[in-house]
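The complex appears here minus one protein chain, its other protein chains still in place.
Order of writing sets the chain letters: A and B. Residues in each chain are counted from 1.
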Amino acid sequence: MYEEKNEALKAAEKQEYKDLVNRVKPKPPLLVNCLWAFGVGGLICLIGQLFLNYLLNIGMNKADAGSATAVIMIFIGALLTGLGVYDKIGEKAGAGSIVPITGFANVIVASAMEFKKEGYIFGVGARIFSIAGPTLLFGFVASVLIGLVALIIK
Amino acid sequence: MTTFKKTGMQTINFDNPPVITSWACLVGPKEGEGPWAKDFDRILADYLFDEDSWEKAENKLLRETVKLALTKQDLQTMEAELLLAGDLLNQTISSNYAARELNIPYLGLYGACSTMAESLLIGAMMIDGGFFNRVVSATCSHHYSAERQFRFPVEQGVQLAASAQWTATAAGAIVLQVKGQGPRVTCATIGRVIDMGVDDTNNMGAAMAPAAVSTIKAHFADKGLNSDYYDLIVTGDLGAVGMNLAKELFVQEGLVPAPNYSDCGVLLYDGLQGVNAGGSGCGCSASMLCGPLLKKMINGELNRLLFVATGALMSPTASFQGETIPGIAHAVAIENA
């Protein structure tokens, strides 16, 4: 009985403290963050569109041009990460530099570089997927599920 | 008959207060750009310190700081009788490997960012207890080795919350002796682990503030002191958010440490250095103590200092399993004779 009352009191104290923390904690500057995300994210996509338009102009088919554009953008993201620029952009741009495929390249390269000191097999090799792994995993699972449904309702 | 030195619930008094005879502090480039540059013994030019990894750099940082603290008294490394040290990395590798090179008898500690106070108070007990004559208490942290262990890969583009803190690249070492010139460690309060249910690893100050307030409250209650007894009470690395929370909690607890209260995490950097809510890490409170604060004690600007280093005792594994962040704080009173 005493124990129970103690627990209830503790929970109330924790809730009270949680409310205090929420009151004191600075809020993220939503408008500024969104403008940065919009500007940087939009710009990355615009650059992608430039490459896409060029590749279509030189006569590539639509699917190949799309794939080639993805490869080019991934290369740019990887290079900027290697040069130590992408994380600086990310500090400001938030989702603007995470959501585009360059952000996918960024997490892969950042993880790979980070674990170089632990060797190429268990350092780079294993850790390169630390964030990209979950992304690919859920992407593949979703794709197979969708394919199965497509097969069934055909 | 044994006489116990404990007073109240959590506080210990030193009958023959150990003397802080020398100390040293090495900091990284960013800390060197802050407001206390002239108070540090050495500012590193880069984060690698001529080593090939950040972990090795951190080990060297601790090693060199311990050596420098001993050298200031013309002591050889082997003349130290005991090294008490800890750091943030898994298995406290920085301290273990530094102790390997230093070849001083060694006890490793883990108190997260509270380690400076923990090592200092255990060192003082060792000396006052009559076990040792010369003990070195030390700790260190490195921004990038901590970042990769606790957060994200360094080159990943991440937007940090305004409540997030910057792990300091810094090490502090203090030589405690039975006799000598210098400020004395007069008493210490050992903290309890307090967890108020904060689970946001980008808001460690909020996780640690209740522990800091609990320890400070216990200290004043155990000692029966007025809150204006100390010239300065500093917490370790609560940062701007945690310090504001601590102030609110002080009011709730009926304590009035202001205006003599501050926080090393808030003090260590300039507001313009892009550290969000301030500094953190073992090196944050260690460098403030072994840099500007002890210097102020020698100058007589401060005569009574209550140093309350704070630690967040979480791990990434526990966080992923949904655990909240337990906090701890130990208080060490440093007074001029």
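The definition used in the following text is that a residue touches a chain if its C-beta (ideal position, glycine included) is under 8 Å from a C-beta of that chain, and two chains touch if they have at least 3 such contacts.
By our rule, contacts and distances are computed from a predicted model.
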Undisplayed chain, where the name is taken from the UniProt record, one of "Sporulation stage V, protein AE", "Recombinase RecA", "Putative monovalent cation/H+ antiporter subunit A" or "Cytochrome c oxidase subunit IVB": "Sporulation stage V, protein AE"
Per the touch definition above, residue among A:Leu43, A:Met60 or A:Ala126 touching the missing chain: A:Leu43
For subunit A, the residues touching the chain missing from this view: 28, 30, 33-34, 37-46, 48-53, 63, 66-71, 73-75, 78-79, 81-84, 94-96, 98-105, 107-116, 124, 128, 131-132, 134-136, 138-140, 142-144, 146-151, 154
Contact footprint on subunit B, counting only the chain that is left out: 47, 143-144, 147, 152-159, 161, 199-200, 202-203
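Following the convention adopted for this analysis, only the chains that are shown with their structure count from here on.
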Rounded Å distance between subunit A and subunit B, as computed from the means of their C-alpha atoms: 35
Subunit B contact footprint on subunit A (complex, rising order): 13-14, 17-18, 20-21, 24-28, 33, 81-82, 84, 86-94, 97-98, 103, 106-107, 109-111, 113-114, 117, 130-131
Subunit B to subunit A touching residues, read off their complex: 52-53, 55, 148, 152-163, 196-198, 203, 206, 210, 241, 244-245, 248, 277
